[in-house]
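Apart from one protein chain that is not included, each protein chain of the complex appears where it belongs.
As written, the chains take the letters A, B, C and D, and residue 1 is the first residue of each chain.
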Amino acid sequence: MFDILAQQLINGLVLGSFYALVALGYTMVFGVVKLLNFAHGDLYMVGAFVGLMAFSFLAPIIGPGWFGVGVSILLSMVAIGFLGVVIERVAYTPMLKAPRLSILITALAVSLVLQNAVLTLTNGQILAFSPKLGFGGVNLGSIFISFKQLVLVGTAAVLMIALELFVSRTQYGRAMRAVSVDKDMCELMGIDVNRVVAVTFFVGSALAGAAGTMAGAYYGSVWYFMGFLIGLKAFTAAVIGGIGSIPGAMLGGLILGLLEAFGTQIPGIGSEWKDVFSFSVLILVLVFKPTGLLGKSEQERM
Amino acid sequence: MRSETGDVVLSLKGVSAGYGRITALHGIDLEVRRGEIVTLLGANGAGKTTTLKTISGLVRAQAGSITFEGEELVGRKASAIARMGVVHVPEGRHVLRGLSVRENLELGGFTVHDSKLRGERLEEVFGLFPILQQRQHQDGSLLSGGEQQMLAIGRAMMHGPRVLLLDEPSMGLAPKLVLETMRIVKQLNERGATILLVEQNARLALKLAKYGYVLETGNIRMEGEASDLAKDTAIVRAYLGG
Amino acid sequence: MSEQLLQLSGVTLGFAGNTVLQGVDFTVEAGRIASLIGPNGAGKTSLFNCITGFYKPQQGAITFDGRAMLPLKPFQVTQAGIARTFQNLRLFRGMSVLENVMSGQHCRTKAGAIAAIFRPASQRREEAKIEQVASECLRFVGVDAADWHREATTLAYGHQRRVEIARALATEPQLLLLDEPAAGLTKSEKEELTALITSIRDERGVAVLLIEHDTGLVMSISEKVSVLDHGVLIAEGTPVEIQNNPKVIEAYLGSEDAEDALAL
Amino acid sequence: MAEDEARSRVWSGLDRWFDTPAKKGAILAVLAAAMIAAPLIFGPYATVILTNALLYAILALGLNIVVGYAGLLDLGYAAFFAVGAYSVGILTVQFGWNFWLTLPVAVAAAALAGIIIGGPTLRLRSDYLAIVTLGFGEIVRIAARNLQITGAASGISGIEQPWLFGWHIAGPLDFYYVFLVLAVIAVIVSVRLAESRLGRAWLYVRHDEDAAEAMGIDRVRVKLAAYIIGAIYGSLGGVFFAVNLTAISPESFSFRQSTLFLMAVILGGMGKIPGVILGAFIVVLAPELLRDLGSFRLLIFAVGLLLIMLFRPSGIWPTRSRS
Partner (left out) sequence: QGLTVGVQVPTTGSEATYGQDMANAIQIAIDEINAAGGILGKQVSEVVGDDACDPQQATNAATKLASSGVVGIVGGYCSGATVPTLKIYGDAKLPFIITAANSTKLIPANPGNAFMINSTGNDQVAKAMEVFTKRGLKSLAIVNEGDAYSQDLAELTRKAWTDAGNTVAAFETVNKGEQDYSAVVTKIKAANPDGVFWTAYYADGGLLIRQLREAGYQGLIAVGDGSNSPDLFKLAGEAAEGVIGFSNPTAEFLPGAKAFADAYMAKFGNAPGPYAPLSYDGMKLLAWAIDKAGTTDSAAVIEALKGADFKDGLAGPISFNKDNTLARSNFIVLEGKNGTWALAE
């Protein structure tokens, strides 16, 4: 029994890393423009396709191993970063003065556009993404952790920590947080708000691109619908952790991953109830901690 | 009208501006010279705030020209204007929620890339406003109204302004603090900042300022040396009172 | 009815290690105007928030008309008869002046969804009453009937202040808390406000507790002035007593010399 | 007076078209005649699509009370729709109840669901409420997918169509008229609520919770009322949806559906009744009108949606312009 739980712990951490990476982008964009970017999961999906394209092109030249995948991830990050900025410029910036719900619907529309565009381009095909990363790993007793998993979790952790430092410690990071509160005041302090928003979208989207490519290479398949579910899950994760909070997104992602892994294992009820289990936990968390685990309460002064 | 000494740092010529269909400024002319404190008086809704916003680029001028050190400001983004050294401390403080007092100040120095210089200015601000140092790690928006006003001024100091546009800095402050704030305004001025001051408390403003303008429904109604304005009976009746 | 309408004893409030109010004992008599002054950050607004249930003090008791207020939620406090205005204007955007003021009557009426759908006579009577009370309050504070159907937030600042007061009066309070109502008003508007506050007391018999930095205004209308500094009540008395209290001058008023020092 | 303001807000200026009883009568008569005649003119396919549009209009009006009036973001509205549909499905098919007896149960179940989910969470800020409602919607869908009593993934089929005083409501045309009547009722109720004390309270709370609370308004109670009323709309929509289709399954109550309902509310212009109805019609009719474009149709629909939002960010229906 202990083995199983230990294995589920690892499963949960791996899955949670993906959730966390995607949740991070959600949270960043939300943190700055207060927009629930429902297209974020689709950026992840497009990221996977771009990563696969890059990989197919690069593998014959630099090999289908770690290096090839690594470079594909970087390329995908850049491409999706720019795609994010384009979307922001075309679809969100013109809406900044509109009611917030309208932007939400715009985001849903962007999500539909991306999904159906890729559907049309790929004819709905599921493409295989098969790098040669070997099957090596470390054995801890009866528990096996593959190098793939280690690298994945490690990369996710590095990206997250770098981002957290960027946002909390640098002037630019402060400016990002400031923009979310009061754009006019930021302008008055000499902050080019449009640029800050663009950078935010770039970084958030690039993370989605990274996650998408990593997921494609890790699980081995890429298709136009792959962003939907993870988009929802990442949104959930971001909220559990406290939306707008970067450590919160990491924590929320990991918790959700673990909840799902262990939820599958609950005796008596099957895996079909695992999402009910995690959503119930989510609701309970919010009932007792209305701003999510690490979210700051936005108490306004009277 | 105006004596011809000192070079003009900020100049408005025929500036009109407004919000949508509402025109709040109808072609005003105004000048601020180097090292001066100039005050802008007027009743509620006269257009004082709009004037400052138009200078700093938050409101787009519909007509006219605004120059700073000879450069045209109309058409520039607010952030670009701020980077030129025209710093606007808006009405209502606009402390950034979710950022600590210290972070608010740090961001005030966003355009200052030399971190040592930023550090020095921070010390300076803390010297002027010890309460801000005490509360530096607290969320800025949780400060009391008066503390927030200090933060707003401190933030502008971090920027190292060449021209400071102050919009009702004494609003909501306790009497003692009103004086304190005015003293600081004067200090900033003495250290070289040119200041355009909008104040409801006309009596104090005219004491501080060298020159003054009176705005009425979007038009300049009167202008002159501050000391002369302070003696004008019409002004005394309308703005100074007992 | 007890003479002391509102009674605070030992109210202590803190946020994350910051003590904001420290054992504040304080009373307001029925039908009187009392004022609360003090430096910025002294805790005046926080005290209002404690009275109205928005903040929960860690210690102390607040009774109003003999009833304990601390267990109540803000809306229940209002129902009990305490109304307030906010330091920053907080009118309902996108709604007319009249609709804004009608909100005050919510807690004095009761028609629910079913009544709204079927509109029995009782519901229509109630609607008429809500509107009539709101109109009467607007007239009382002197908002021109021509403005009643304008969107409230497009009104001039001074008028918005009045609407806020009318809205508070529409809750039919016994005690009205005003948080810096004169801030940002011109001299003549302040004079009108002074008259309004006096008539709220005299004509409606509503007690007023006023936070205000305009000492002239405070001294001219208050029967009692209390001074808060760093969360502690440092002085209490008639306007004359307060104006000459050295502690108050030191902490709050400042000296005339300081003002003169400003002149170049 | 104030009533006029509320009316003008929900009708968004349309009320000026029927300011005199004569005008009002004439316009209503023309509108009614058009709606009654539509299926006879456009044929059976159009009838089914229009019925669907009316259903969406009812649901959007219900969601509009939650989102547009009370300002609560709800991403799981399909859950209430499911509650109604499954109430009928389960009670008539598994327990052999008469259809009309299930109505009160569906209403009660929806109200209960509204309280269960709303009670503990209505204090949350709207973004958090969004995820809670989303989660709740998913819980309901997954439960329906896994429970025996709901027929699991295949759902419930063979739901009997009701009789009303000897009229068997069965054909597409019958249901068109049923939904038309329901939609009219939905509009009337929506308007009357907006013009009431409760309707104003929703707006107060939506604009400024603290100020509303300071005016003596119990925000939780007021929000809960919006939630429950919205739930009842959704549930009743679901009830008639179930008997119209005679078969229901969990896919009809997915997150996607919820977002579609929300789109209907916002696309036309939330809070404005003609806008909400227009939004519902667009959401239903546009993909149908594009049907002949095959696999491109959803792409074009999505792009169209995006363009609408970009050019009319507050919804297609113009905002009232009052003197």
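One rule holds in what follows: contacts are C-beta pairs under 8 Å (C-beta built on N, C-alpha and C of every residue); 3 or more make two chains touch, one makes a residue touch a chain.
Remember, it's a predicted structure, so these values are computed and weren't measured experimentally.
Of the chains displayed, those contacted by the omitted chain across the entire assembly are A, D.
Of A:F82, A:F147, A:F166 or A:F225, it is A:F225 that touches the chain left out of the display.
Only one residue in the set D:P172, D:G304 or D:P318 touches the chain that does not appear here, and it is D:P172.
From the set D:A38, D:I115 or D:A152, the residue in touch with the chain omitted from the display is D:A152, counting the whole complex. Residues 43-45, 48-49, 52, 145-146, 152-155, 157-158, 171-172, 245-249, 251-252, 287-288, 291, 294-295, 297-298 of chain D touch the missing chain (whole complex, contact as defined above).
For chain A, the list of residues touching the undisplayed chain reads 3-4, 7-8, 11-12, 14-15, 18, 116, 119, 123-128, 130, 135, 144, 146, 215, 219-221, 223, 225-226, 228-230, 260-265, 270-272, 274-275.
The rule is simple: only the chains that are shown with their structure count from here on.
One inter-chain figure worth recording: chain B and chain C are separated by 31 Å, centre to centre, where each centre is the mean of the chain's CA atoms. The set of chain B residues touching two or more other chains comprises 142. Shared contact sites, meaning residues of chain C that touch two or more other chains, fall at 45, 54, 86-87.
Looking at the complex, you find that chain A touches chain B at residues 171, 174-175, 177-178, 180-182, 184-193, 296, 298-301. Those residues of chain B that touch chain C in the complex are listed here as 43-45, 92, 131, 138, 142-147, 149, 168, 171-180, 182-183, 186, 200, 204, 207-208, 210, 238-242. Within the complex formed with chain D, the residues of chain C that make contact are 52, 54, 73-76, 78-79, 83-84, 86, 90-96, 98-99, 102-104, 106-109, 111-113, 115-117, 119, 123, 126-127, 130-131, 134, 149, 167-168, 171.
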